[in-house]
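Before anything else, here's the structure in question.
Up next is chain A:
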Amino acid sequence: MTKTFVSILALTFAASAAHADIIVQSTTSTANSGLYDHLLPTFEEKAGFKVNVVAVGTGQAIKNAENCDGDVLLVHAKPSEEQFVADGFGEMRSDLMYNDFVIVGPSADPAGIAGSDNAQAALQTIAEAGALFASRGDESGTHKKERALWSDANIDPLAGSGSWYRETGSGMGATLNAAVGMGAYALTDRATWLSFGNKGDYNVVVEGDEDLFNQYGVILVSPEACPSVNVEEGQAFIDWLLSEEGQAAIAGYQLGGKQLFFPNAGS
Partner candidate 1 sequence: MRDDARLHMLGGLMPINRQKRSLLPLSCEGLCFDAGGMRLLGPVDLTLAPGRITVVMGHNGAGKSLLLGLLHGLRAPSAGTVRWSTRDSGDTLRRRQAMVFQKPVLLRRSVAANVDFALKTRGRPDPDRRDALLAHVGLSHLAARPARKLSGGEQQRLSLARALATEPEILFLDEPTASLDPASVRAIEDIVFAAHDAGTKIVFVTHDLGQARRLADEIVFLHDGRVAEQTLASTFFDKPRSAAALAYLEGRLPL
Partner candidate 2 sequence: MQQETSAIWLALEMVLTGEHDLIEIVGLSLQVSLTATTLACAIGLPVGALLAILRFPGRGPLLVLVNALMGLPPVVVGLLVYLALSRSGPLGFLGLLYTPSAMIIAQTILIAPIVAALSRQVLEDLHGEYADQFRSFGLGPIQTISALLWDGRYALLTVALAGFGRAVAEVGAVIIVGGNIDHLTRVMTTAIALETSKGNLALALALGIVLLSLALIVNALVYGLRLTATRAAYA
């Protein structure tokens, strides 16, 4: 009994100590959409080590990386990413790919904004109509984007917090589930939306605004700030993502015949 138990422990610890695998702190949007399932097998076979993805909100991903709990940061909140590098936690930030945000809503469309390509106007209409809006409220990349959009529209949604403005404090998926459940509009990245399985009668109601551009960046966590970083493996992964092969792999990921991410490294 004791013997078995000790050997289980030993195995567990041995398994965790031996690998030179890397940890990527990333966002739920990239992971939940299935992008990594598409990219990683190809890369891992080539590289000979594993890429372990921790999918959380951008805010938490950055915090985790600042705690040295990751080798690579792959998120979508450019100002925060630049701050991360400026604070000495990251080596260098590179543009990796983009897609766009969309506003989704119920087919009843209580604010009457369907078909709009003006995010600011749409948000103003929602606020005026007092139509329900579900916000992440979790300092994620999407949440930061959403707050910037409200600010551009000169609206303080927090005034309606608890009434029409509903902050879920959860991930994208949980927030979409909540929005669908209560008939609220929500801002989401297109990749998550396309791969989301509980759409109900929801559709994209606002898309195509330049303001809804969603840039992803990739950063190697600085070995000076975090000596535990696997520099060689982490850099190899970043180099591959930015290479022609990696960019082509990103472009090649489709869901339901639609491309989810658009590579733009070096642009």
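Picked so that all candidates are chains of the complex that A comes from, given by their letters.
Basically, contacts are C-beta pairs under 8 Å (C-beta built on N, C-alpha and C of every residue); 3 or more make two chains touch, one makes a residue touch a chain; residues count from 1.
Note that this is a predicted model, so its numbers are computed, not measured.
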All of 1 or 2 sit in the complex with chain A; the one touching it is 2
Spell out the part of chain A that touches candidate 2 in their complex, as residue ranges.
5, 8-9, 12-13, 15-17, 23, 28, 32, 36-37, 50, 52-55, 64, 66-69, 171-174, 176-177, 195-199, 226, 228
